[in-house]
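Handing you a structure now.
Just one protein chain is left out here, and the rest sit where they should.
Labels A, B and C are assigned to the chains in the order they are written; within every chain, residues are numbered from 1.
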Amino acid sequence: MSHQARNPSFAEEIKQSFAKQTIMELIGAELSRVEPGIIEISLPYRADLAQQHGYLHAGILTTIADSACGYAAYSLMPPNSEVLSVEFKVNLLRPAKGQTFVARAEVVKSGKTLTVVRADVFGVDEDGRRELVATMLGTMICLS
Amino acid sequence: MSHQARNPSFAEEIKQSFAKQTIMELIGAELSRVEPGIIEISLPYRADLAQQHGYLHAGILTTIADSACGYAAYSLMPPNSEVLSVEFKVNLLRPAKGQTFVARAEVVKSGKTLTVVRADVFGVDEDGRRELVATMLGTMICLS
Amino acid sequence: MSHQARNPSFAEEIKQSFAKQTIMELIGAELSRVEPGIIEISLPYRADLAQQHGYLHAGILTTIADSACGYAAYSLMPPNSEVLSVEFKVNLLRPAKGQTFVARAEVVKSGKTLTVVRADVFGVDEDGRRELVATMLGTMICLS
Partner (left out) sequence: MSHQARNPSFAEEIKQSFAKQTIMELIGAELSRVEPGIIEISLPYRADLAQQHGYLHAGILTTIADSACGYAAYSLMPPNSEVLSVEFKVNLLRPAKGQTFVARAEVVKSGKTLTVVRADVFGVDEDGRRELVATMLGTMICLS
């Protein structure tokens, strides 16, 4: 897929918006890739982000996947837009093990009002090996 | 709906498991109701749990809704079970405003392997008025 | 929940629209309840609507649940609206056995652009006993 940005300052605006998402600082997530239609957010594992078995909690996976989807949608919207999540579905494929997690979102279909986005979340081990741990399919809305 | 527990110590086990979910301490969530088939988790709003507009991040709503669904499923499982989330879908209905948030999960269908659970997440204001901000429909699996 | 219609002729318009859904005639489905925010569609079982074990195919359950959701959303929209499905998720709870199937949709949250709707699909046996076989959570959009 090839994506075309319509807002020349989308990357700068996404970085500014991400910086306002206080939850990202709390959990230690970073915006690691910003391109038209594609966003990645990275999150080092921390023991205080876990569920009962010590794996990353599904809700924290969802936190980075949802923001990645929202910004991927935003990156293709016209200037002066605002993006909100309408809904998402997450399939949890494996225990969320990893030294770092990367949520990679890519727009499936960008529309005037609604944008459909897919995100894959990978667990990355010490040797840089990636394993898909979850996948999201969601809908974002453009407010303007 | 009426739900029947098969594990006499389900409530104690859920409390112990919840205490091991380190993410709950980080965000300040508490288990506020534990009954067969019904679980509530409460979360006071904090400014460091927000998305770019200052509302609770959808992923944090999801964090409490997912754990509530998991424990609701667990509450109806036989002794010596383990529960994992298979998938969930969340519809975000309104901006997540509130002084406190309550995720209320209830089992829709409890099966030998899979349990389907629904959760509503409410924002509660200073005067105790509840407004539905999100709803989840998810699938949990019993490992034993 | 109490729902308020804003289009005085919603019921008539839903009946006319349903009559144009040629798939409903092919499978033998009927509109069996039309109220503000609540729609039911009924479908007698037929051997030519089945999956490999003779149960009603999940896609046919979805067909009646999706239309019930769409019309439930429409029933609360202003005059001169048009409704389309944005997305839906279906959990299949039991084998779809029954002499008749009833999809009952009810609006969860009606908005200016988007409406979230839930539908339960019941299998009804010869003695009128209902069993929940599937549940849908979906999003509908208002075009005008």
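One rule holds for everything that comes next: a residue touches a chain if its C-beta (ideal position, glycine included) is under 8 Å from a C-beta of that chain, and two chains touch if they have at least 3 such contacts.
Just so we're clear, the structure is a prediction, and the values are computed from it rather than from any experiment.
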Displayed partners of the chain not shown (whole complex): A, B, C
Sole contact to the chain not displayed, among C:E40, C:E87 or C:E106: C:E87
Residues of chain C in contact with the chain not shown: 17-18, 20-23, 25-27, 47-53, 57-60, 62-67, 84-92
Hidden partner chain, residues of chain A it touches: 89, 91, 93-94, 108-109, 116, 118, 132, 135, 137, 139
Residues belonging to chain B that touch the chain removed from view: 86-87, 89, 113-114, 116, 139, 141
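As a working rule, only the chains that are shown with their structure count from here on.
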Same vs different contact residues, chain A with chain C, by half of numbers used: same
Intercentroid distance (Cα basis), chain C paired with chain B, Å: 28
Computed distance of Cα centres, chain B from chain A, in Å: 22
Gap in Å, rounded to a whole number, between the CA centres of chain C and chain A: 33
For chain C, residues that touch 2 or more chains besides their own: 89, 116, 139
